[in-house]
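This is the structure I want to talk about, given as structure tokens.
A single protein chain has been omitted; all remaining protein chains appear in their positions.
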Amino acid sequence: MSAPFYKYGLFNDEVSLIVAVFIGLGFGFFLERAGFGNGRKLAAQFYFTDMTVLKVMFTAIVTAMVGVYYLSIFGFLDLSLVYVTPTNLVPQITGGLILGIGFVIGGYCPGTACVSASTGRYDGWAYVAGLFAGILFFGEVFHLFEKFYTSTAMGKVTLPQLFHLPYGLMVFLVCIMALGAFAAAEWGEKKMAAKKED
Amino acid sequence: MNELTTTRHNELIDPIVHVWGWEIPVYLFLGGLVAGMMIIAGYFFIKGRDEGHECVCYQVPLIGLFLLSLGMLALFLDLEHKAYVWRVYTTFKIKSPMSWGSWILLLVYPALLVNFLLNVPAWIGDRLAFLKIWSQKILAIKNIKRHVGKVNLVLGIMLGIYTGILLSSLGARPLWNSAILGVLFLVSGLSTASALVHMIARDRAESEMLARADNLFLTIELFVFALFFIALLSSTEVQIQSAMLLLTGPFAAVFWVFVILMGILIPLFIQNLSVSHRIKHTPVAPIMVIVGGFVLRLVLVQAGQYSHYLNAHFLK
Partner (left out) sequence: MTSPQQADGFAPKPYWNPYLSGIGLGLVLLAAFVIMGRGLGASGAFSSVVAYGVQKVAPEHANANAFYAEYLGDGTANPLKDWLVFEVIGVFLGGFISGKIGNRVKGKIEKGPRISSRSRLIYAFLGGGLMAIGAKLARGCTSGQALTGGALLNLGSWAFMISVFIGGYAFAYIMRRQWT
């Protein structure tokens, strides 16, 4: 085991910030390459005209998931040291629904809004301003629903644990699912394009 | 009654020096910027690029005077005994960089003024008619533009180097105590000045030439940084520790991200593409260079105050 490098003390906290900028740089670069600095392209996902969001997201998830799987079974990456957010099922589902609604209204998610703003889109800047306002609002009324926020705490639960499946099989199933989603997305896009021509 | 203490009882120097806040970095930055602008204007005069009134070398002096005065104001704000500021000019100490600096600045002002008078902009000349008369008198002198150019060049280089020497003469701060600091500040001043003058230049060819010059200065700056660190790292443990303050220590994130990456590497990359007409030109790269130049001064002043001979173990 030699990774995660940071957890094995290869560099200090200060240097980790420099690493952060470079990782963010790659993140922002590929987001923009995919067209995620454009709110219309992102929102098109919800009107079935352009399924780029789904394609990019699932490709990214599958790539990273398969990479993590192989690196961990080869003994290079210590998976127990990789941070996994604990699950609070109900608040997370609620948050997801709110976030989805906000996505269609605002046109971005926090990460893509940064890319949109840095490529000069004014709606991206308005969105970022909204983010600050929303967080401030959340912070100020936090005490009202702190109980809800911490409800249904399940600790760290992963899908293989939940379904009692081997890790490798779960990875395989997600890959199959992603391939199915890609096929459906391509088919849907063609269908929508044909409908437009009519 | 005065309390008897021997040492380490000054809130400004214990546990680390933090005597200098934002004022000195602002002054060093603006001083370097104006120095770079004078060198550029001087070069244009000597090269005879001053035909017509479009040459940016006629816009430099007014902006230079303004920026330098802002810098002097910052410096003045930093003074503990403001009423005694005139005393600096009652003496000249050959070994004191402060003294040198004060006198250089005293020469820079008239030099910029003469440069300004070579071509008084209409909006000022119409209101202050006597400036036009002076301007005509000065222009009557033979070869005046070449002379102004030479004076600009020499004073610019002196001012640029002096902003670094001011810090490096402080032997008690191992990070600053490097002769390369003068060169570093000069080159950084040149790169920020090229970026600024590039943005204000009206002539397209001139503007493009300055963008190219900026790329050159940024590249040189990277090499000077390398030399600066090699010199520190190959010295004693104290110097190594002070270099580590910037390389991996408490100032590393700001230094690498805001000075090296955002202040040099990214603008260099973008400007390289735009001068070769591969992408559209926008003022983002030059602005990044200028901000990076300021953060460089800020971080060097802060880290320098942090670096110390006695607590050189602080990183371990």
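Here the chain labels run A and B in written order, and each chain numbers its own residues starting at 1.
By definition in this document, a contact is a pair of C-beta atoms (placed from the backbone, for glycine too) under 8 Å apart; a residue touches a chain by one contact, two chains touch by 3 or more.
This one's a predicted model, so the numbers in the text were calculated from it and none came from an experiment.
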item	value
Chains in view that touch the one left out, judged over the entire complex	A, B
Absent-chain contact - pick from B:66, B:92, B:223 or B:269	B:269
Touch list for chain B against the chain that is not drawn	253, 257, 261-262, 266, 269-270, 273, 279-280, 282, 284
Where the unshown chain meets chain A, residue by residue	3-7, 16-35, 37-41, 43-47, 49, 52, 55-65, 67-68, 71, 76-77, 81-89, 91-124, 126-140, 142-143, 146, 149, 154, 156-162, 167, 170-171, 174, 182
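Assume only the chains that are shown with their structure count from here on.
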item	value
Complex contact set, residues of chain A against chain B	11-12, 14-15, 17-18, 21
Chain A-touching residues of chain B, taken from the complex the two chains share	248-250, 252-253, 256-257, 261
